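Every protein chain except one is present and positioned as in the full complex.
Letters are used for the chains, namely A and B, taken in the order the chains are written, and counting of residues starts over at 1 for each.
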Amino acid sequence: MEKSDVRSLYLLAAFLVCAYSLPFLIGIQFGTVRADEQWFAYLATVVFAGILQGGVYAMFAVGLTLIFGVMRIINAAHGEMVMMGAYLTWVAFFYLGVDPLLALVFTLPIAFLLGVALQKVLLNAVVGQPELTALLVTFGLGLTMIYVAELIFTTDFRTIPYAPQTVQVTRTIAVGQNKLISFVMAVSISAAVYLFLKFSRLGKAIRATALNAEVAMVCGINVQRIYLVTTGIAVALAVAGGALVSIQFGFNPETGVVYTLQAFAIVILGGRGHYVGALIGGLMLAVLENLVSLMIPNGTAAVELAAYGLMIFVLLIRPGGLMGVKEA
Amino acid sequence: MATHEHVRNVLLLAALAVVLAVLPPALSVYLKSFVMFTMMYVVLALSWNIISGFTGYTSFGHVAFYGIGAYTCAVLVADHGWHWISTLVVAAALAVVVAVAIGYPVLRLKGPYFAIAMLGTAEGTRVVVTVWDSLTHGGLGISFPSVENSLETYYAMLVVMLMTILVAYIVGHSRFGIRLNAIREDEGAAEVLGINATAYKLAAFALSAMFPAVAGGIQAYKVLYIDPPSVFFVQITIAMALMSMLGGKGTVIGPVVGAVLLYSAQELTWVNFPTAHLIAYGLFIIVIARFMPRGLIGFAIDRGWVRKGMVH
Partner (left out) sequence: MGPVTAADIALDIRDLRKAFGGVRAVDGCTLAFPRGKISGLIGPNGSGKTTTFNLLTGVAMPDSGQIFYKGEDLAGMKPYQVFRRGITRTFQVTRVFREMTVLENMLCVTALNVSERVARARAYELIDFVSLTRLRGEYAGRLSYGQQKLLEFARALMTDPEVILLDEPAAGVNRTLLQDLLAHIHGLQERGKTIVIVEHDMNVIMNHCARIFVMDYGVKIAEGPPAEIQKDERVIEAYFGRRRG
């Protein structure tokens, strides 16, 4: 490791310590921090809920990092794909009466095919072009998706009432059943994708393409097909993320932007194209967000700042993120 | 460019100024406001173009400066009783200060990372304005004392537009502008050739932040009510980018043409299809980024109607 590399890692660590203590300091300022037993129970609950939520974040962020790793495309429409997943689940639940988790059985294949189509129609043309072209194209795609969704579903907030009971995890910690279920699903799906990438032939080919597309091509890997599969998986992950988000939080067409920025923040924190980094980044962001919402009065607006702040500072301090991707 | 061409262009601009100045009595209330908003989008697109077209740093968050301008005007007029024209100067100054403060770190990021960081900056600014309710009244928004102001705001916007065009023209045809282009083309090579990229980028960013803030202030006074979602509306950034890209970013005439065309098209369609024009925006960005990255002006250049480059 180079000297500057080590230094930036320390800086990042220092920044993260500050970022996590900031909500506490503000909380002390506003008197929301009380060092009594009840407050500590809240704190424990919030951190635990953050970890559960982080699993879901990590899962959809993996989709973003996968596309970036393989094709060097920054998908600015990723959050809109999450939003699409939420609406698919909502439609299945309210109009077809299908259980949100059962709905994944057919929404995921649909998402995969949509991803393949997207790759064929739009993204293949921008692979290898300047990163900004791909960013603009996907940004335009995201906008189109938002407004199409508004046309169909209006801007009203939707929620899916699903498993709302709370579960007593320990004596002090109680969380919603839906959160636990989401976490378990997210971890299972992430693990499945991880195992697929690690051990299957196709997964190995995807990783090889991410390392070096030209070499992969010379080794007889059909890179075009890898691109299709990658985008398919990425969109499926986003849609799965949407399904799991939809049973916990309200959503409308415009919430996609928030998911995009969260996914960016996670990917940048973890290190672009880095799978394990995305998992760590997801947990870290979600815990921070929950701390902010606990400590800061009027916290819902401020929660969004967590993702932006994290993203911008990490970009400035250590653009490669925790896992140190080498790039300017 | 030969001197007589500059003279011709300045005369053309003066003619435009005269036409737009004598027009209002002939215009209906609706048309007056239509022309005013067209001029506003010319200001926004041309300003965006200075940092993103000339310098190549695509800003996805320029609405931040517009919003800052709108709020400066609203707070000072509604809560402190200032005359609205004087608030525009404060708006411009504040935008420059914010641009330098944000730009110094963020302009170190390249290409897409700058774009994303700016997207975050705009959202962050909106959140701060929403949360800081002792100053901004938070999500409630701010109302102005109701007055008839369509003529004042029309002329104010006209003056700001002429200033913006003039500044963009001077920047575009000067060595300052060419150096910005060099940074866009290859920042490393530009530095090796003696260009202090950091300073140039900051200057371009500050310039491109100033006019949108003034336009935001005028617009706020014109519509008499603002709240965070309406002045920190992502779509305004998109409009700036799309108008520049459509006309041809990195030129002076391109963003002007793009703004006039796109705003007119939007006015014609939105009455009947309120969401359709927004969908069209999204599709438009895809098509332009993908198929005509140099915009309409690139088309004209390829056919030999316009000469290549800014300096001849």
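In this text, a contact is a pair of C-beta atoms (placed from the backbone, for glycine too) under 8 Å apart; a residue touches a chain by one contact, two chains touch by 3 or more.
Just so it is clear, the structure is predicted and the values come from calculations on it, not from any experiment.
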So which of B:Met36, B:Val77, B:Ala168 or B:Ala190 would be touching the chain we can't see? B:Ala190
Had the left-out chain been drawn, it would touch chain B at residues 175, 178-179, 181-182, 185-186, 188-197, 250, 307-312
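What we mean here is this: only the chains that are shown with their structure count from here on.
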What whole-number Å value describes the gap between the mean CA coordinates of chain A and chain B? 32
Per the contact definition, I'd like the list of chain A residues that touch chain B in the complex. 74, 76, 122, 125-126, 130-137, 139-148, 150-151, 257, 261, 264, 298, 301-302, 304-305, 307-309, 311-312, 315-316, 319, 328
Interfacial residue positions of chain B with respect to chain A in the complex: 58, 60, 105-106, 108-113, 115-117, 119-121, 123-124, 127-128, 130-131, 234, 238, 241, 245, 275-276, 278-279, 281-286, 289-290, 293
